[in-house]
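For this view, one protein chain was removed and the others were kept in their places.
Lettered A and B in written order, each chain numbered from 1.
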Amino acid sequence: MTAVQTATDTILEVNDLKTYIFTRAATVKAVDGISFNLRKGETLGIVGESGCGKTMTALSLLRLVPKPAGRIVEGEIVLNGEDILQKSEDEMRDVRGRQISMILQDPQTSLNPVFTIGNQLREALGIAHRENKSSMLSRAVDALRKVNVAAPERRLDDYPHQMSGGMKQRVVGAIAMSCEPGVIIADEPTTALDVTIQLQYLRLLKEIQAETGLAIIFITHDFGVVARMCDRVAVMYAGRIIEQGDVRDIFSRPAHPYTQALINSVPKLEQSVDRLYSIDGQPPLLSNLPEGCRFAPRCPYVSDQCYEAYPQSYTLNEGHYADCWALDADWQGTPIEEFVPPTGTAG
Amino acid sequence: MAVATNNDALLEVRNLKKYFPVTKGLILMKTIGYVQAVDGISFSIKQGETVGLVGESGCGKTTTSKLLLRLENPTEGDILLEGRDINTFRGAELQDYRTTVQAVFQDPWSSLSPRMRVRDIVSEPLVVNRNVTTQEKNERVAEVLQQVGLHAQQATNYPHEFSGGQRQRIAVASALVSYPKLIVLDEPVSALDVSIRAQVMNLLKDLQEQYNVSYLLIAHNLATVRYMAHETAVMYLGQIVEYAETEELYNNALHPYTRALFSAALPSHPDLIREDIVLQGEVPSPINPPSGCRFHPRCPFAMPQCSEEAPVEKEVSPGHRVSCHLY
Partner (left out) sequence: MAAVTTTPEVAAPSTPQRENRLVSGLRVARELPVIPLLVLILLLAIPAIFANQLAPHSQRIGVLDDAKLPPFWISESFEERMVVQRADRNRLDVEIGLSNAQRKVERGEATILVGGEDGEVNPGDTLRFQARKGGSMEYPLGTDKQGRDILSRIMHGARISLMVSSLAILLGGGLGTLLGMLAAYRGGKTDSIIMRIVDIKLAFPSILLALVLVAAIGAGFTTVIVVIAVLLWARYARVVRGEALAIKQQDFIDRARVSGASNARIMMRHIFPNLVNTVVVLATLEVGHVIILESTLSFLGAGIPAPTPAWGVMVADGRDLITTAWWIFLFPCLAIVLTVLSMNLLGDWLRDKLDPKLRNI
């Protein structure tokens, strides 16, 4: 479980990305100026609650923002050295699947129920390889074998309804990886799965990553998945990344009050607590964001300054940033309490 | 499977079974088999305490909750509320049971009728079962709404005006309005956002103290159960494989399946990843469950006798019961 240290070359770089959805009533700032980068063989977790813009971030990276309401209004998405926002729709078709691909949350709906698994796999494979039937068949079998599907030759003729949820999600994974993309975005891929199946799937992803040097963006609401899977974490709140850093930094020394609250409000398996820490209120609507820091109305350390302007980004550690005024040297309000990590962390 | 009768138990479940027939044919329906959703489970819930039922989907935990709520009738076995079998209840007794046992369901979007005002939703258990005046009703609704952290004025709103967490609070208010003795919580927080879950869990714990109400907590998340439950039962394919006080179970899990569940549970820190058992394969179909111990095809410790003989439940220490040939 060590982060991939050797591969430091950046495969994906996102700079000040803004994706808005324009509705009749309001402008929904689903993604409002986020920046991050992703190195080869690395897993970046994007964590946030529903409606924080994490799925819209994923769709933006594939340029699949729902049209015509949604639009990427600003920013850069540099994938393999090229800004994909400058590409035409035709060029994008070559990028999707081959350079960047996606695994969706619900395996029930991401496969077409009227075609066999083999059919759907071959179609996906056909994008990268145009070959005769028998070699396509063996490629499909290989793809299924890679995701640990038992007896792949027989599974090819199955329809999605004949498979369990875990199996289907593996097939979805096989399809996403069929053209050997450098980056895979996994949008809550295990939320619909049972815990023991989830563990199988997460381990599988890790194995494939170790083999192929795939970079994974793991979108989730669950810090447990992050702890299990990711090398680095970006925490999103109301359309912004409020904190990002190395996974151990974030878990041991979360700086932003929101990150602290999220980590603290999850009950622990390893220790019993009398009372969970909880923050009041709920996230703001992306169509009606407060001025200043978006977490301010729920923040226990809030001061006037927080309502005036969105906080600067402060560097806490190499690669560990957080947007919070309380991290400023001149901070006048209540200092953020020191975070007490869950017991047993020492090892 | 003999279970000593618990005198201080509010609710006692004895050898409960529920088989659903699997039928074939459009007009002349022929039974071709049974889904053994719940197959001989026993446990009891004490007044003011919480029993957690943990397991993966299809393990029978939701069927168990439906049997307790009398939304389904058991194939076999008894459910005793304060010593009386609830399946013999008719008429006034049944009405009384309905006010005594309430439920909070998983999905706060589907559990509140979009066409009813909050006041009517919350007061439903009162209106149906008791002759209360409108004023008494409204006062009680205002009171419970405040207790769950909402404003009394919000009683006239419709559910769509609330967020998921608030809606779950409304569901809790409705479950509490008739002063029940037992509330079945079917995955009460799993549909909510992370930062809202803690709010609702804390609320449920506070209300338990305030009302001295018992909970049956159905959940798949072990950490949630650890936080909420006094006693925990682990279910696999319709059977309880391990049952113990929560602290005991979490410190000393014995059954291989329980241990596998702990292994699979997500850690709260990257350094806490521990995988002592990783299960292969998936849960078999409950129509034709494996012979002997139902867990043996996936069990890393399976022995020859496991496929032949179903293990008998053993009490390994006071209150800690396991069904496994290893013990």
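FYI, a contact is a pair of C-beta atoms (placed from the backbone, for glycine too) under 8 Å apart; a residue touches a chain by one contact, two chains touch by 3 or more.
The structure presented is a predicted model; accordingly, all values stated were derived computationally and were not measured.
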Hidden-chain contact residue, picked from the options B:Leu11, B:Val38, B:Val51 or B:Leu112: B:Leu112
Per the touch definition above, residue among B:Ile79, B:Ala103 or B:Val322 touching the missing chain: B:Ala103
Residue, one of B:Gln95, B:Ser285 or B:Ser307, that touches the chain absent here: B:Gln95
Touching residues on chain B - with respect to the absent chain: 27, 66, 69, 71, 94-95, 98-99, 101-103, 105-107, 110-116, 121, 124-125, 128-129, 151, 153, 157, 161, 171, 174, 178
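Just so it is clear, only the chains that are shown with their structure count from here on.
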Rounded Å distance, chain A centre to chain B centre (Cα mean): 32
Residues of chain B defined as touching chain A within the complex: 56-57, 163, 165, 193-199, 201-202, 205, 220, 222-224, 226-228, 246-247, 250, 260-273, 275, 278-280, 282-283
Chain B contact footprint on chain A (complex, rising order): 1, 49-50, 164, 166-167, 194-200, 203, 221-225, 227-228, 247-248, 251-252, 261-263, 265-270, 272-273, 275-280, 282-283, 341-342, 344-347
